[in-house]
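With one protein chain withheld, the remaining protein chains of the complex are depicted in position.
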Amino acid sequence: MSADIVLSCEGLVKRFGGITATDKVSLQLLRGARHALIGPNGAGKTTLINLFTGVLPPTAGSIRLLGKDISHLSPHQRVQRGLVRTFQINQLFDGLTPLQTLAMTVSQHLGMGATALRPLGHDPRVAKRCENLLSQFHLLEVMDHPTQQLAYGKRRLLEMAIAMACEPSVLLLDEPVAGVPAGEREELLRTVAALPADVSVLLIEHDMDLVFSFAKSMTVMVNGAVLTEGTPAEMAADARVREVYLGHGGKHG
Amino acid sequence: MLTLLFDGVAYGMLLFILSIGLAVTLGLMNFINLAHGAFAMAGGYTTVLLMQHAGLPFLLCVPLAFVFTALLGAVMEATLYRRMYNKPHLDQVLFSIGLTFMAVAGVDYFVGSTQQLVQLPEFLKGRTELWDGALGMGHYRLAIIAVCVVLTLVLQLLLVRTRFGSQLRAAVDNQRVAAGLGIDVNKVFLLTFAVGSGLAGLGGALGAEVLGLDPIFPLKFMIYFLIVVAVGGTSGLTGPLLAALLLGIADVAGKYYIPKLGAFIVYSLMIVILLWRPQGLFSRGGK
Partner (left out) sequence: MNRSALSLSLAAKPRWWEFALWAFLLSLPLLLPTHALLISEITVIALFAMSLDLILGYSGILSLGHAAFFGMGAYSAALFAKHINPDPLLGLAVATSVTALLGAICSLGILRGSDLTRLMVTLGVALILQELANKLDFITGGADGLQGVVVGPVLGQFEFDLMGQTAAWYTLSTTLAVFLLLRQVVVSPFGFSLQAIRDNVLRAQAIGIPVHARLIAAYTLAAALAGMAGGLQAQTTGFASLDVFGFDRSADVLLMLVIGGTGWLWGGIVGAVVFKSLHSIISAWTPQYWTFWLGLFLVLLMLVGRARLIRPWTWGRRA
């Protein structure tokens, strides 16, 4: 069974001065998971993602990726081992075009990132992979437009496409449909649902429809600690979860 | 050695008053203002010119220098600086370098490039020796320390006890939220910039006798102000104060004990500190 755990953390703690943002969190993500992480605002979900990806150093506890302790690896090293995330607020490269962004990311993951004397895209594999990604994320028409000028919906798609270009084994999605107008959510949701089965996904989301349609398992966090875990159905029936969200202890059936 | 310490403290306090405006401007508007030294120079030249041409006494000229430079700062903030707040740091740096160049050339043209000499009133000249000469305190430096200590206390009181002070601290902490709370951020910026520039002018006036005053004053001392801010951080008064004192003492001691290396020590110390703690020695960690 333990061979099936792709990402885990053990007793993870993060303190900022007097505030405990992450309170002895232990979590396990199985291979091929479609796992949601939910909780009210301020529950510490994004902090947990930042700890997993190495953006924040933990105060205590450890993190394991594919069986190996990665607690001391830098963010880019973790990405190179297959741990990739998306951001709740788009983090794009405004000075580049979607094509250039993806081509550079793909080159990096084909091991050519440091090539300084051959042009971007000289390897035909790069262009092929870019074409696939651009097509999959409906960015073909805008591939040469400066990222700065893209519409919000396209930017969100690019955000996702960049993560996919990194060939992730474990994908951490931080509120992927945040701010996306209702009409464009479908496109994004379909892409999330179409992710390869062997990619393990941890999804932070507030949109309960997305959570219930996508997730096979869930973790609920409150005040930096894990409240409970289980299947979506179990969570929906759990009085404590309802209380945390609705604050009225089970009144709303 | 005690005398060196004394001189270093005087120098450090002066640097603090000169630099605090820069620290607050950077912390508040996230604006790298390399023209700060030009305001200091303005204060110095105001004092000198008022003394020479209007015959006003030194003790009157110093506060006048503050007022004049503060007004100058207010005008410049409202007309020019305000347009630069949201521009990239590179643009701000070049903009303020441009202003500095204009100030330097302008002063050179109108006043000439010779060192300006300040005639101190009689009671500020002279020196007191303590403990058989182990501690020699120039009266002027003593006065500088006194004035700067008072100013520091006043600033601290302003920041902590007044409403404006809490508005300022709120705006430094988080501009958007402060504006959302109804704080008139524009007014805070204007007043802060004016006072910061005024303090620079005051420092320039006080320091003219100790540091020298000529058109290239801003270029010579810019790095010192920047060191105080970079090492001391921009969140509060204590950081820049300690950094300024450290800098003052290090510079005076360095130049005395190893004159061959001169300012080398100060620059190296700065680089080492910034490499060790890029956010500054005393800051909470942030910008």
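The letters A and B name the chains in turn, as written, and every chain counts its residues from 1.
The rule is simple: a contact is a pair of C-beta atoms (placed from the backbone, for glycine too) under 8 Å apart; a residue touches a chain by one contact, two chains touch by 3 or more.
Here the structure is a predicted model, which is why all the values come from computation and not from measurement.
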> Who does the absent chain touch among those shown?
Replying inline: A, B
> Which listed residue (B:Pro63, B:Gly106 or B:Pro121) would be found touching the missing chain in the intact complex?
Replying inline: B:Gly106
> Per the definition of touch given earlier, which of B:Leu2, B:Leu59 or B:Ala263 contacts the omitted chain?
Replying inline: B:Ala263
> In the complete assembly, which of B:Pro57, B:Gly98, B:Gly126 or B:Gly180 touches the absent chain?
Replying inline: B:Gly98
> Residues of chain A in contact with the chain that isn't shown?
Replying inline: 53, 55, 74-77, 79-80, 84-85, 87, 91-96, 99-101, 103-105, 107-109, 112-122, 124, 126-128, 130-131, 134, 140, 143-144, 162, 165-166
>> Applying the definition given at the start, please give the residues of chain B touching the unseen chain.
In response: 26, 32, 80, 83-84, 87, 89-95, 97-106, 108-109, 219, 223, 226-227, 229-230, 260-264, 267-268, 270-271, 274-275, 278-279, 287
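The criterion applied here is as follows: only the chains that are shown with their structure count from here on.
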> Taking each chain's centre as its mean C-alpha position, how far apart are chain A and chain B in Å?
Replying inline: 47
